[in-house]
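Missing here is one protein chain; the remaining ones are kept as they sit in the complex.
Right, chain A next:
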Amino acid sequence: MSTVQEIKCIFIKKVNLIVQRLLQKVTMNLINGIRLYIEKMCSESGPGMKNMLLDRETTSIISMAFSQSDMLQREVYLFERLDSGRSNERMKYLKCIVFIRPTKQNIQLLANELRSPKYGSYYIYFSNIIPRTDIKFLAECDESESVREVKEFYADYLSVNPNLFSLNIPKSMQRLNWLPEALTRSVQGIIGVLLTLRLNPVIRYRAGSSVAQNLAKQIFEQITKDSTLFEFRQQENGAAPPLLLLLDRRDDPVTPLLHQWTYQAMVHELLTIRNNRLDLSNIQGVPNDFKELVLSGEQDEFYSKNMYANFGEIGSTIKSLMEEFQRKAKDHKKVESIADMKNFIESYPQFKKMSGTVQKHLCIMGELSNLTSKRNLFEVSELEQEIACKAEHSAQLQRIKKIIADERIAINDAVKLVVLYALRYERHANCDTSGLLQIIKMRSDQAHIIPSLIEYAGTHVRQGEVFSLVRITDAVKLTRNLIKGLKGVENVFTQHTPLLKETLEDIFKGRELDPLYPAINSELVPFRRPPQEVVVFIIGGTTYEEALAVHQLNNNGYRVILGGTTIHNSQSFIDEALAATEGLQFKHTKSMMKYYATSENF
């Protein structure tokens, strides 16, 4: 019987182990985090008809997590913006949930509202830490005793995917330094994420990047100041504390420049997603219902299944869905091209009922494939990937010259190619950027983009090995590259992997981080062990390609949250780089002087 008991013991121990592990592994899902907050707001105000008073940013924060009908179910029937278009209608029989960011302007507006209240009772929620003086000010204004609740709920970021957030700051830098309001917003956004997920992290920043260091300092100060908020249960088993990693976009300027082929990234690159919404109103031939589309994985099953799938896969998924329907409709007309599919859809109104979403995605896919063929994107993208991943200077230079001179290639794509080349071979002996610049100059007035981008993210700022240039000293990297080379390339259009992926893999392997990513609060790192949870924030914007990399890591059991000041596509990235270098004196591109945008740059 003793052996039996032994088995029993082992068994129970194993079960306990698993329970423990699962309990530690609380899911990190930002959309859920926001939802929980908002649900709590709705339930705390009790039953009854409700109005929601929001500001510009909180409106988008809520709309990323809930649809309007979701809110109707929670008895929220009206929405109002605190900062614009207010009516004077008194509705004392309504409860009012106020969810705003704690800005000076908002506080003032709310004070006015409380002095002459239009609603019966007020439940006030601020999306971030609010100074006590502001609370006092508001309390003095509430003369009719209509405020029932004042709370901080830290839903202060836009949750794009469960593991991706953005702060919608399209331009974060000026003369390569923080714009003050962008810095404050970033601190608040990151604090919001940390508090939503209940993390008190080690803060590491990219060494040598003054913006990252600055942000790290400010976050650290905020955490120290409000340390009571960050008192979470310590992990008893000695697991490493979570990590907040502050990176600089300029370390990897390549990823946002490349053309993308996975669905979400591609849609953003070609059509631009704003707050999970897609605006197709200026594209011809789009039916009226599809002028504005919502692309949310929470509300759209097809999208959530396919947002990381690549272009070809989705095409075949849609095709098979339609063939299935065709079988049902007992019609064996062959569906071959996307145009065929469109015709097919229009002739079968039942199909509309069966899967309205598929029609929506078909519409998007149609537009994507249109643009792909119109802009010769297969050819361009292949070359982009070659430049990013392989070192064959002369051959690539020849191809670039040929392609950018071709009038069929859009000038934007040509500029991007030259930028990639210039970033890649900036220090190459035979670098011929000026020759390429001449060709661009002949075609358009966009040549100034190239020196600006090199000032923004040239070799002098970069630290990581964005182009996988092999250094003899780095034996690990060398072998890794060798293996990569031996394995061959599965898909020429998606051979590039973002630098972030390598960085994160290094982190989870427990590599030494201090030289490249020093910690600001090093007392939290008593010993070196890979962290369980990582929150990455990229100053200057993240990309959907990086979101894909993070998603893949999370699928392998790691727990990473990615965020950035914004989510870039190539155009918005170039715009941000131009804005950041505007008025700056250029030091590293004297050879391209004649292409500068303004005389200030001299």
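Here, a contact is a pair of C-beta atoms (placed from the backbone, for glycine too) under 8 Å apart; a residue touches a chain by one contact, two chains touch by 3 or more; residues count from 1.
Throughout what follows, contacts and distances are computed from a predicted model.
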Report summary line: By UniProt, of "AP-2 complex subunit alpha", "Non-structural maintenance of chromosomes element 1 homolog", "Rabenosyn-5 isoform X1" or "Major facilitator superfamily (MFS) profile domain-containing protein", the chain left out is "Rabenosyn-5 isoform X1"
Query raised in the report: Which listed residue, A:155, A:520 or A:536, touches the chain dropped from view?
Result: A:155
**Report entry** Of A:45, A:59, A:103 or A:121, the residue in touch with the unshown chain
**Finding:** A:121
Report summary line: Across the whole complex, the chain not displayed is touched by chain A residues 1, 3-4, 6-8, 11-12, 14-15, 18-19, 21-23, 25-29, 32-33, 36-37, 40, 47-49, 69, 72-73, 77-78, 80, 87, 89-94, 117, 119-121, 129-130, 132, 135-136, 138-140, 142-155, 195-198, 229, 556-557
